[in-house]
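Before I ask anything, here is the structure I am working with.
One chain of protein is taken out of this complex; the other chains stay put.
Each chain gets a letter, A and B, in the order it is written, and its residues are counted from 1.
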């Protein structure tokens, strides 16, 4: 889609030289055929260094757009970015893709629902009611259990096991907001990549990325009813126990152990070998690896245990000291 | 079903004039063809003002039944009400309904499972493995993703998106209890109404109402693994982040923002423009709008932040002051 067509679809004025736009991405990751956007002034350095073909930008920041990048001026780049994302959303199904390709020794139940463009490796089992969307690829030896759902373009590694009722690649939870409080969908045009030897329990949700990929790294094991937001990156050989929630764009290092009902807010970076006891609430990045954390607000486990024993004492006192 | 037949099915004696009963409802909402019930004396005013055709009532409260309403006397109205609810439960499927009606430009995957009586608007996408029960109606432009489940009689608005693994309209969690501790199902004979421009993520549960409707209002966006109990009313343009739970009959005003893992008990009324930080626990109604809340028990965010900083200090102290 030409940049002039994007501008026209968004009701914006654009009079610079035209270019074919292939998609959207962040300032840091956009290539020279992609449209980007700057929603907050604190990304100014990224703006100045972007390789994007064009950027949605306010009049005030337009002078900072680099010479090789086109400025598409708008009042509210976050809102225009949401509207633009709809223009680049792929169809729900690519009906004209080639028929699914099934590897040697794989058993695909005829009652499984595969779209065209699917690739299934060797020795896989795809069970009744499982859904594999357009262009999904499934590595050798992987098992997709009944009524699991894998949205289009997701990549599942080798020797994985995706259990019943789990949904991989549904839209991340992203909206821009109008001045009157309505929420405008940011289309989630990325995907999910699940590396080898990953097991995901039942009724989990792993959202697709807004751009690029949500990643679950090799060897990680996820229990039931776990939520993983868009653009997360869960490190190798990690353990996520039931009902854990991970907010968007949070990354965990390798060999993290996350006990049940623990939650992470978005955009955190968690050091490898971090352990979280049950129902921890993590709102800040963790830079030092190998520690044990507890509580909400989060603190080191030893401190939390001490605090709880003091609170238990406070609960038992008949008369309050204060 | 005649009132005398209801009485007979419940092993109750009824000798008044007969009437055809069309269904059940609360004292306040019952019309002159419906059966109601009074389970606690505090609903006496509602009893005195009910328009119901008949009321399940104890001998003690029978004299307060208005003249136009029939008294169906029983020992335990809550229990009799549960047994009666089974009599009015519709079948799981209305096999004799007309074939589904699909609007212009809609793509209904032949592997989607539609019951008779379904109406799909224009420009919709209903994907493989999605289930639309008897009499479900889906508005123009709505997308139902693979393996989403919409039970009978539910109404989905225009431009909605219901993601994979989500269940709309399953039975609300309602039981009466015998004196020996068994639970008797209260059939959930209402439905769910989802207004326009609502998006619901994957693996969510939105329960159908016991009577009338559970409502999700226009423009509201719901993340993954969220639970909405029966008879809830979620206001316009609200945001419910992942793993939130809302107890039965709780209503939220418009533009509420509910962060992840927050929970509401049942029968609350939450003022519009209320914000809840992550993992809030809400057990009381909120009448003042526009505030930010945190913690469990709930308090204003500022207070909660102050409390947490004091507790963090307490956790760090080597010797306890007390």
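Note that in this section contacts are C-beta pairs under 8 Å (C-beta built on N, C-alpha and C of every residue); 3 or more make two chains touch, one makes a residue touch a chain.
Here the structure is a predicted model, which means the values were calculated and not measured.
A.B. asks: Based on the whole complex, identify which of A:1, A:62, A:127 or A:292 touches the chain you can't see.
C.D. replies: The single option touching the absent chain is A:127.
A.B. asks: Considering the whole complex, which of B:133, B:157, B:190 or B:219 touches the chain not shown?
C.D. replies: Touching the chain that is not displayed is residue B:133.
A.B. asks: Pick out which of B:4, B:39, B:64 or B:113 touches the chain that's been left out of the picture.
C.D. replies: Considering the complete complex, B:113 is the one touching the chain left out.
A.B. asks: Touching the absent chain in the whole complex: find that residue among B:70, B:158 or B:227.
C.D. replies: Of the candidates B:70, B:158 or B:227, B:227 is in touch with the missing chain.
A.B. asks: List the chain B residues touching the unshown chain?
C.D. replies: 92-93, 113, 115, 129, 131, 133, 147, 149, 151, 165-167, 170-171, 173, 175, 181-183, 185, 203-205, 207, 225, 227, 229, 243, 245, 247, 261, 263, 265, 281, 283, 296-297, 299, 303-304, 306-307, 310-311, 313-314, 321
A.B. asks: Tell me which stretches of chain A touch the chain missing from the display.
C.D. replies: 107, 109, 111, 125, 127-129, 143, 145-147, 161, 163-165, 197, 199, 201-203, 219, 221, 223-225, 237, 239, 241-243, 254-255, 260-261, 278-279, 308, 311-312, 314-316, 320, 322
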